[in-house]
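Removed: one protein chain of the complex. Kept in place: all other protein chains.
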Amino acid sequence: MSRHDIQLTVNGASHRVQVESRLLLVHLLRENLRLTGTHIGCDTTHCGACTVLLDGEPVKSCTVLAVQAEGSQITTVEGLEQDGKLHPVQQAFWDKHGLQCGYCTPGMMMTGCALLARDKNPSEAQIREAISGNLCRCTGYSNIVKAIQSAAEQLRQQ
Amino acid sequence: MIPSAFDYHAPASIPEAIALLSRFGESAKVISGGQSLLPLLKLRLGTAEHLVDIGRIAGLEYVREEGGSLRIGGRTRESVLERSEIVQTRFPILLDTARVIADPLVRNRATVGGNLAHGDPANDHPATMLALRATVVAQGPNGERTIPIDRFFTGLFATALAADEILTEIRIPVPPNRSGGAYMKLERKVGDYATAAAAAQVTLDGAGNFSQVGLALTNAGPVPTRASAAEDVLRGKRADEANIAEAARRAAKAASPTADRRGSVEYKREMARVLAVRALKKAVERAGGR
Amino acid sequence: MAFEIVKTFVVRSPTEQVWSFLTDPEKVARCLPGAAITGKIDEKTWQGTMTVKVGPVSSSYKGKVAFEKLDTAAHTAEILATGQDVRGRGGADLKLTSSLATKGPSETEVTTTSRVNITGILAQMGRGMVQDVGDQIFQVFTQRVRAELEAPQATEARPAVAPAPSPPAKSEALDVGALGARAALRSPIFWLAIALIAGLFFLLFR
Partner (left out) sequence: MSEPRTSPEVCGMGHSMKRKEDPRFIRGKGNYVDDIQLPGMLHMDIVRSPFAHAKIKSIDASKALKIPGVLAVITGETLAKYNLHWMPTLMSDTQMVLPTEKVMYQAQEVAAVIATDRYVAADGVEAVEVDYEPLPVVVDPVKALAPDAPVLRTDKKDKKDNRIFHWQAGDRAATDKAFAESDVVVKQDMYIPRIHVASIETCGCVADFDRVSGKLTVYMTTQAPHAVRTVFALVAGHVGLSEEKIRIISPDIGGGFGGKVPVYPGYVIAVAASVVIGKPVKWVEDRMENLQADSFARDYHIHAELAAKKDGTMTALRIKTLADHGYTDAAANPSKFPAGLFSICTGSYALKHAFAEVDGVYTNKPPGGIAYRCSFRVTEAVHCIERITDVLAQELKMDPAELRLKNFIPPEKFPWKSALGWEYDSGNYPAALRKAMEIVGYEALRKEQAEKRARGELMGIGISSFTEIVGAGPSKQFDILGLKMFDSCELRIHPTGKALARFGTKSQGQGHETTYAQIIAEELGIPAAQVQVEEGDTDTAPYGLGTYASRSTPTAGAAGSLAARKVREKAKKIAAHLLECSADDLEWEPGKFSVKGSPSRSKTIQEIALAAYTNHPQGMEAGLEAVSYYDPPNLTFPFGSYIAVVDIDRGTGQVKVRRFVAVDDCGNIINPMIVDGQIHGGLAMGLAPALLEEISYDDEGNITGGSFMDYLLPTAVETPSWETAKTVTPSPHHPFGAKGVGESATVGAPPAIANAVVDALAHVGVRHVEIPITPEKVWRLLKENGLAE
């Protein structure tokens, strides 16, 4: 079936790739571009382990076709750290023990980043609602919520 | 999970899209947000030789008031609807609905038009649009036509849209003063389809009676339908507990849910009643009634 | 998952005419899109395929129908049918009894009772709507049967809600001669049952 030449910008770097129509964005990122920080956890758009920012909005990259991302800006977990400085959300997940096995963590952090980009002072309820499309099996969510609250505080001070 | 192979087309305009749909006929499928379609293809429950992506067509995402109605572009994402100021301030029922569709990440892709055009009785917008008496605008080879929401859903996963038509807009009449609406959904957890849900949109007259009523249920049968019997009970009557209770009873009686892991038929029908009461009460409250 | 479906519909047409219609596989095939009989295994067993396509969802079944009882005088029949999804995703079996009753000189009541067992992904993801799907497909079927029997010239008319037919694969290979009256009655019922099952494919999720 048809193949497409697409251009997209991932973590600031422009890529031209030829893809099969059916190639999923998550596989383009993981296999073609070797950005393996974006994980796959459910295949049915439930778990959010594959969450990336597509033009700034968090989406489940297992339910987006690579060709649909033509011309778009994508940010993955590998793109959060800037000039050797951790993003406040990364730092907060570390400080507050917001991760255990680390598998849902990249998706969870991407969702957290998008939330804080929109609202630097979310309530606990708003945080819980915002991450309700990301499943975590290890942490019971409490420390993830604390981490996002702590990152929000950091961002407010900046 | 990997979909079977297909061809992908990204038309830049509606006419181009319609031309593709006409050309491929049944072997083509419109993809909007893809949040229902892609999982289907990945599970290989569904197949499509051609996907026609309307995501590249400019000007299909908007929420604005025009000519006495709220106009929602067919490709408007749920997250955009959720954040629209008009919706937040004047269409609480739409806000209620958008907030309980799937999860926040899915809502960044899923579209209002897709939610309707999929024809899934478990989707949340059909009931809301029925309660709001919306009109669906479709474009096809013969130009544009409008379809009243009551004639839009023709069967289980079937709508009045022809294979070569695209849902381009949803029009909702702007409610008069002393109007209010609400959507109440019971779900097992975030992201689930409704065990039962009720959408209510009401307008009260000076005497505190119902002058207009819209009531519809989600996942209460094979086709999204309005609870006409319940509406009839309320129209012109006092907005009080007794009338609301009676209307909810009629709505539940008319429902024909099916049993699944969400619950038995008995439970779902009863939940339809409970949620109809709650949605109506909330709608009345928002309309400024007691 | 197992379930029973009892269906009754009335055709404004004499019983013998309905009987002979329902025992004419070619006409019956017209009433269920995508249906085809592909061969005869023995005197009482036939093979067939069925493709149902609705919206983005499509499924193909290969099936087998074994005739158990047929009482031409009483217009009653009992048959066993099994179908397996060609992509190995599941299967189904059906025990079906059916009967015709004369309601008037030109009115016949068709009653069918199906006990269906479903296995595989359909049963897993049924979302409980099998009854709804059954009703819809049954509607299409009865509409078409009526269209054929009550207004012969309307034969080619297709109801609006009809699942779009995929080309009736191999229907030219339908061996009418080899089928004969006995095979015939169970054909519509068999296809109906398989269509019910295939219809379950509607039951999608995000």
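Brief remarks on what is shown
Chains here go by letter, A, B and C, matching the order in which they are written, and residues are numbered from 1 within each.
Going forward, a contact is a pair of C-beta atoms (placed from the backbone, for glycine too) under 8 Å apart; a residue touches a chain by one contact, two chains touch by 3 or more.
Small disclaimer: the values here were computed from a predicted structure and weren't measured.
Taking the full assembly into account, the omitted chain touches A, B, C.
Only one residue in the set A:V10, A:L25 or A:A49 touches the chain that does not appear here, and it is A:A49.
Check A:L8, A:L53, A:A66 or A:M109 against the missing chain and you find that the one touching it is A:M109. For chain C, the residues in touch with the chain missing from this view are 1-2, 84-91, 93, 117-121, 123-125, 205.
One chain is missing from the display, and on chain A it is touched by residues 20, 22-23, 27, 30-31, 34-44, 46-47, 49, 76-78, 80-81, 86, 90, 93-95, 97, 99-106, 109, 124, 127-129, 131-145.
Within the entire complex, the positions of chain B that touch the omitted partner chain are 1-2, 4-5, 44, 103, 186, 188-192, 195, 261, 263-264, 267, 270-271, 274-275, 277-278.
Just so it is clear, only the chains that are shown with their structure count from here on.
Inter-chain spacing, taken between the CA centroids of chain A and chain C, is 49 Å.
If you average the CA atoms of chain B and of chain C, the two centres end up 33 Å from each other. For chain C, residues touching at least two other chains, in rising order: 205-206. Across the assembly, chain A contributes residues 44-45 that each touch 2 or more other chains. Of all residues in chain A, those touching chain B in their complex are 1-2, 4, 20-22, 24, 43-46, 48, 51, 54, 57-60, 62-65, 67-68, 70, 111, 129-130, 132-134. Those residues of chain B whose C-beta lies close enough to touch chain A in the complex are 1-8, 10, 34-35, 38-39, 41-43, 51, 53, 55, 79, 102-106, 108-109, 190-191.
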